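For reference, the structure I am asking about is given below.
The complex is shown incomplete by one protein chain, all other protein chains being positioned as in the whole.
Just so it is clear, A and B label the chains in written order, and each chain counts residues from 1 on its own.
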Amino acid sequence: MAAVDLAQNTLDGLMIGSSYALLAIGFTLIFGVMRRLNLAYGPTIMAGVYLGTAAFISFGAPSLVVLAIVIIGASLVGLYVERLCFRPFGEAARTASMVASFALWMQIEEAAMHMLPQHMNPFPPLLAASPLEIGPLMLRADHLIMLAATLLLAGAVTYLLARTKLGLAIRAVIDQPRAAAIVGIHVERIMMLTFVLASAIGGFAGFLIAATDAQVTAMMGMWATTKGLVAMMLGGLGSVKGAIAGGLLLGVLEAHAQWFLGPQVRDMVAWGLLFVILAFWPGGLMGAKALDRTMAVGRRV
Amino acid sequence: MLEVDGLTVRFDGVEALRELSITVPTGARVGVLGPNGSGKTTLFNAISGLAGIAAGTIRLDGMTISKLAPHRIAAAGVARTFQSVRLFQRLSALDNALPSVGAASSHEARENALAALDTVGLGERRDTLAGDLSFYEQRQLEIARAIAQRPRLLLADEPTAGLSPAESDHVIALLGRAFGAETAILLIEHKIAAVEALCPRALLLIEGHVAADMPTREMMSDRDLASVYFGSRLTP
Partner (left out) sequence: MDTYVITVLSNIGMISFVALSAYILLLSGQISFGQQAYFGIGAYTAGIATVMWQWPIAGALVLGALAASVAAGLVGLATLRLSGIYFAMATLAFAEIMRIAAELFVYRREIGGVETGPDGIDGFRDIRYFFANDISPFQSCLIVYALLAAVLAALFIVERTRGGRLLRQVGEDPLLAEVQGIDVMRVRMAAALSAGAVAGLGGGLYAHLMTYVEPRSFDIMLGVHALAYGLIGGLGTALGPLLGVLIDIGLLESTRIFRGYRMIVFGGLVAVLLIVRPRGLLDEVAISRIRQALRRRRHAGG
């Protein structure tokens, strides 16, 4: 019996963890090129989802149209955040960017509540199919889609970074912003494109998450920011692989904690893990290259 | 006074300093020359505790300082200036000059700082934010800060970089007169005239070790060494 519970929890954790991984990938992209934290990332996603929900409620828009609206909406809001919180500041003003992005978080959240005043809003579900049974284990089909989509998207992002011209430019900006500018890469444009790309990925993740829940509240913004951040930090900042590992680990851990210790302890475990990793193991789970580089720059005399 | 023995520093597997040994007596003025990347600034960083030391020891007045935290090394009597001016831009000139070491009381610290500002000619500017000072004044303020610390050893990393020839001469003359016989000075410089004016003795660093250690005038007249330092573009 206990073994089945463990297996089921792990399975559930991987499914929910795949959504954390998607969020962490978006965070990682932004952190990679900007070296700064976008706290408004979750609210950006929530705003996109809210726009999609509004279309669903008002016109009964079909899922695919809702998906398009969510992605475009999140990208536009992301652009707004980039314009106001990141572009005006140099890399040195990290605090300013972080606090400004928090300020916009407040703004976006209140605007969303004006758009849909209800606390809870319906969202078109992905699949109404009954759960699959694999022996004693249960598996929701929409969760499976989410996991598959995560892996697919992670593959696509990895391909984009490794094989395309845009990806090369992004990696150049991540590694050596100044050198990238010298060889003729328009750093500001790459930053903006990465930002929009990350917001679009976030929108996609937000659509999947809202669709599996079949509902959405404005709390989704805070939820997405905290989960994505913790997953990214667990993964060690700055690699797509680390983001996926961090997301899945967080999901599995939470699932077990919830089952054995209850929902409050579940959240405490995630924060506790983050605290311990930061305090005693600041490189995260996967390599700490990004961290080392940041520290080296700080130390240079 | 300063004894560096077998000092090795590695970055990412590359040896920036290789078993470097030097001795600097009390009050000596020693120029540190060498092409870019030869390890001059790394040597300064290692002495002031900012570079991880792989092997070797550094002693100041007989005390081993190579394992100490940077602030303890400063307290032991090491002061430094930076190649690109490094000041607390948002603090006044006086606050920048106020030493955290080398004074028995905060009253004495203040006296030392005010005297140091007067010495470099910034007495009138003491309440101005460092960020509002001209570049030349900022260079002077860095030196005032070092003076107020009453160091045993000053590490001056290109204190004339970015200055006009006349300003450079002033700064070098200032270094010569502001520090007494109790303070040794290691001076990194690219301007040969500056080294010749201040330092009777010079070290030539090449690829992280001491290639030559001799009177400055001899080094300048040695064609081979000069060509190493100047490269093939110039001849003395």
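Of note:
Criterion: contacts are C-beta pairs under 8 Å (C-beta built on N, C-alpha and C of every residue); 3 or more make two chains touch, one makes a residue touch a chain.
Given the structure is predicted, the values throughout are model-derived calculations rather than measurements.
Residue in contact with the omitted chain (choice from A:88, A:122, A:136 or A:155): A:88. Among A:51, A:100 or A:154, only A:100 touches the chain that is left out of the view. Where subunit B meets the omitted chain, the residues involved are 48-50, 69-71, 73-75, 79-80, 86-92, 95, 98-102, 106, 127-129, 131-132, 145, 149. In the full complex, subunit A contacts the hidden chain through residues 37, 84-85, 88-89, 93-96, 98-100, 102-111, 114, 222, 226, 229-230, 233, 264-265, 267-268, 271-272, 274-275, 278-280, 282, 294, 298-299, 301.
Convention: only the chains that are shown with their structure count from here on.
In terms of their C-alpha centroids, the spacing between subunit A and subunit B amounts to 48 Å.
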